[in-house]
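Every protein chain but one is kept in place in this view of the complex.
Chain IDs A, B and C follow the sequence of writing; residue 1 opens each chain.
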Amino acid sequence: MTAIFDVRNLKKTFGGLVVTNDVSLSMAPGDRVALIGPNGAGKTTFVNLVTGNILPNAGSVMLCGEDVTRLGPTQRVRRGLVRSFQVTRLFPEMTPEEHVALAILQREGRSGRMFASHRAMPDVMQEGHALLSRLGIAHLARHRVSEIAYGQQRLLELALALALKPKVLLLDEPAAGVPQSDTARIEQAIADLPSDLAVLMIEHDMDLVFRFAKRVVVLAAGEIIFDGSPDAVTKDARVRQAYLGSYADARSVA
Amino acid sequence: MQTVFSIGVDAFAYGMVLFVISIGLSVTMGLMRVVNLAHGAFAMIGGYIASYAARDLGLAYAVAVMLAIAGTILIAIPVERLLYRRIYGQSELTQVLMTIGITFCIIGIANYVFGPTLKTIPAPDALRQPISLGFRTVSAHRLFVIACGTAVALGLWYFIERTAFGVKMRAAVDNAAMAAALGVRTEVVYAVSFAVAVGLAAFGGVVGAELLPIEPYYALRYMVTFLVVVSVGGAGSIPGALAACLLLGAIDTTGRYLMPEFGEFFFYLAVIAIVWLFPRGLAGRAE
Amino acid sequence: MKKLAIAALAAALLGGVAHADIIKVGVVGPFSGPFALQGKNFKAGIDAYMALNGNSVGGDTIEIIYRDVPTADPAQSKALSQELVVKEGVQYLAGFYFTPDAMAATPLLEQANVPMVVMNAATSAIVTKSPYVVRTSFTTWQTSTPIAKVAFDGGTKKVISVVSDYGPGVDAEAAFKTGFEAAGGEIVEAIRIPLQTNDFSPIMQRIKDSGAEGVFAFLPSGPTTLGFVKAFNENGLKEGGIKFFAPGDLTQESDLPALGEAALGLTTTFHYAVSHDSAENKKFVEAAAKAIGNPAELSFPAVGAYDGMHVIYKMIDATGGEQDAAKAVDAVKGLAWESPRGPVTIDAESRHITQNIYLREVARADDGTYYNKEIQTFENQGDPGLAVVK
Partner (left out) sequence: MLSGSDTLSVTGDRRARLTRDAIGVLVILALGIAGYFLFPNNLALLTRITAIALLVLSLDLVTGYCGVATLGHAALFGAGAYGAAIAAAHFGIADPIAMLAVGIIAGSIAGLVSGVVVLRAHGLPQLVLSIAIIHLAHEAANKASGWTGGSDGLAGIMPDAVFGLWQFDLWGRTAYVFGIVLLIVVFVLLRQIVRSPFGMLCRGIRQDPVRIRAMGGSVHGTLVRMYIISGAVAGAGGALNAISTQVVGLDSLSFTLSAEAMVMLVLGGTGSLYGALIGTLAFLWFEDVVSAANPFHWLTIVGALLIAVVLFAPKGLYGSLASYFEHRGRKNP
């Protein structure tokens, strides 16, 4: 299968510090890849490089065969590269209905319309409602986001990403901060993601990683030290060293 | 060449005056995160007290300055407790509304108590002499203000960066909850910081009165100038404020010398250019 | 008998209507904000006049209604004037410290049948905007022209002009330039500085570098004037023998305590000094000082207001209290009287005040206060600025 998302030899330095070194990662439609790595491994920088918030010193990012390395974040989103945030970034004064409507309209290039509210657009309302129903938060459609529980906000975060109909989806710790009781729903939602979508999930929770991923990529000190099956990852010596080493370091610091 | 030196001296002196008057605002806006439009009002109160002490009571200049600082802080304490405390951490717009309200009230009261005329603060004879620099003369008062500015800059820098209180203050601003958990009494920190800011305002109002004379409308007349220099410098940064004052002072002075007709254009175009290049101010930190 | 009684009653009633009216005068001025002092002077002048001349004319009681326009704001001035006319029913509009404020209200006059008595605004053109405008103050041209002659005759041939960049400043510059060049002098440079100027040192340097023997200046009163005069001294221009010329706005009495020693010896020309030596003025100063509270705050807008009230009283007298703007204005054309500032006449054609302009010098009185000492009189000066307007 051809790669829909292809990162080649990405390199980023801050001052003299190399934070991303020669990272390559390729994904095909339908891939379920988990990106893991100890703290400070450069995951955040990698996400920012991929989404276009910062520009690399070398290397390229290809999306559907197009070189998007020099494009800004919004351009990449419009080409189908969508991310979710590790800490929910929603509009506290707006309702879930408005969130998804905005995303749908944005996707269709209709967000600049100045007359007629989204509620007068049956197609948008139906699609939005279907999406909220799929994630089980339709009953909250008209509550302010500031009034709904965090677990449900995480679901909405997911809904927002889906409303953009991405080709490649970056999930940044989708279950972070969610109470135990709600994680099942989020996991279910992730399991139900469209099968042709390429999903890259950054996650700490190894249980979730094993249930979700068909492939695991390990980032340590800015380099990819492992790229293979979930079964193999725990047996890999470098991975063990990276993790245990860093744990040992962490303990000595504390 | 002589003209260049001459402009340089004027620019430096003007920049330092701006610095002495505005730096208190940098403390409230940068360290306490309060858009304090009433800064000029406190400077004005200081000026009135000094004028009353020196001119009507005939006290010595130094005594008048001390009285002005102490008196202004004294007046500011209830204002802080009753009003400012309500707007810490509120939105900028709310702070603008409250502090403009306070400014209006102070203007009205000053107008009622002191009348609408200009008030001067008689300086000692030593400060009233023109002093010759060889190629030109400057008033001794300007040199005095330059010295005051330098002293304030160093003192404040030491206070914020080097003393235990400065550490607490920065901690309280960065994360009030965390600071409180560590045993910092944030309301005390805020009250002291506010007193420092008001004291600086009063001091600036008094020593800057030669250039910005005291009258009831003082509080609004120079509000924009204070706001601009502090923001251009990057609120909360002393070196930033100093740099902004000297830079804007230089641009203003040069512009007024070379093309006085377009003085205002120079100043504000420079402001736009600086903010365009440094959208967070000269010494702005990432937010 | 009964008929007679009714007639008497009717006469009494009618008479009552005709002779016990309240005539309202609307006064627009800056009563708060940066120019509150000038508005305060308006009120002092009006109060003084009413204290000395009673508050009624021919049985009609005069009532003053004040409206505040803190800074030049023509839209607000027009709205308030309109409100004074249609809501309060004023028969006379008066006051107007700023030219744009007066200009904005002139279109109302004819339709409203209301005369306007300008008590300060000093741009020549105002009186041409409506036949119902009468001015009892001065124009910048009127007060700035004589100083040009004084300067030239005093031996200063090269002058630099420095004015604030706004209407009155531009007027002053033009008036001085016209007068000075006509006399044979040379304006080496004419600088207009922004209204918001805090530091005048660069300007002083510029004056020094220009090689002029004297400086002509016009700036708004208050902090700007203070800053300019102080800088003039501190930068050694006074010591350096550079002469200082200005119309009297710069050394108005309310600024003198603050200017203090720095102002000593400054020469200005103006239509009024609080120190003017006449019985009429003594009476006025006494009453106005009482009205304003602090005598040190008294300055020229008070006399404009005082004489403005005189004109309004004459108008009321002439119309018998009826609202008739044309008749009222006609009645004061050519009116001459002894004002606190000296003999004055309302010019029949321009409806602007013809008056003496005095050359004065700031001097120190025995009690240590400063005052404008009149040293020369230019008699019966009209407004040279009107020729330029036309």
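Methods note: a residue touches a chain if its C-beta (ideal position, glycine included) is under 8 Å from a C-beta of that chain, and two chains touch if they have at least 3 such contacts.
Because the structure is a prediction, the values reported are computed rather than measured.
Visitor: As a test of the contact rule: which chains in view would the missing one touch?
Guide: In the entire complex, chains touched by the missing one are A, B, C.
Visitor: In the whole complex, not just what's shown, which of A:Lys43, A:His118 or A:Arg154 touches the removed chain?
Guide: If we include the chain that is not displayed, A:His118 is the one touching it.
Visitor: Check the options A:Leu90, A:Ala176 or A:Ile225 and report the residue that touches the missing chain.
Guide: Considering the complete complex, A:Leu90 is the one touching the chain left out.
Visitor: With the missing chain put back, one of C:Asp165, C:Asp199 or C:Glu374 would touch it. Which one?
Guide: With C:Asp165, C:Asp199 or C:Glu374 as choices, the missing chain is touched by C:Asp165.
Visitor: May I ask which residue of A:Lys11, A:Arg78, A:Arg134 or A:Arg215 touches the chain that does not appear here?
Guide: Touches the omitted chain: A:Arg78.
Visitor: If the hidden chain were put back, which residues of subunit C would touch it?
Guide: Its contact residues with the unshown chain are 31-33, 36, 39-40, 66-68, 71-76, 78-80, 82-83, 85-87, 99-100, 103-104, 106-108, 111-112, 123, 125, 129, 165-167, 170, 194.
Visitor: Please give every residue of subunit B in contact with the chain that is not shown.
Guide: Residue positions of subunit B that touch the missing chain: 29, 35, 83, 86-87, 90, 92-94, 96-98, 100-109, 111-112, 224, 227-228, 230-232, 235, 261-262, 264-265, 268-269, 271-272, 275-276, 278-281, 284, 287.
Visitor: Counting contacts across the full complex, list the positions on subunit A that touch the omitted chain.
Guide: Spelled out for subunit A, the touching residues are 51, 73-74, 77-78, 82-83, 85, 89-94, 97-98, 101-103, 105-107, 110-120, 122, 125, 129, 138-139, 141-143, 160, 164.
FYI, only the chains that are shown with their structure count from here on.
Visitor: Of all the other chains, whose mean CA position lies farthest from subunit C?
Guide: Following the centroid criterion, the farthest chain would be A.
Visitor: Taking each chain's centre as the average of its Cα atoms, which chain lies closest to the overall Cα centroid?
Guide: It is chain B that sits nearest the middle.
Visitor: Report the inter-centroid distance (CA atoms only) between subunit A and subunit B in whole Å.
Guide: 48
Visitor: Can you check how far apart subunit B and subunit C are, centre to centre, with Cα atoms defining each centre and the answer in Å?
Guide: Centres of subunit B and subunit C (C-alpha means) sit 36 Å apart.
Visitor: Taking each chain's centre as its mean C-alpha position, how far apart are subunit A and subunit C in Å?
Guide: 74
Visitor: Could you tell me which residues belong to subunit A and also touch two or more other chains?
Guide: Within subunit A, no residue touches at least two other chains.
Visitor: For subunit B, what residues touch not just one other chain but two or more?
Guide: none
Visitor: Name, in rising order, each residue of subunit C that touches subunit B in their complex.
Guide: Per the stated touch rule, the residues are 32-34, 36-37, 40, 165, 191-194, 196-199, 201-203, 205-206, 209, 222-223, 226-227, 230, 234-236, 239, 254-255, 257-258, 260, 293-294, 296-297.
Visitor: In the complex of these two chains, what residues of subunit B are touching subunit C?
Guide: Within the complex, subunit B contacts subunit C at residues 3, 6-7, 10, 13-14, 17, 108, 111, 115-120, 130, 136-139, 141-142, 210-213, 215-218, 220-222, 225, 252-254, 256-257, 260-261, 263-264.
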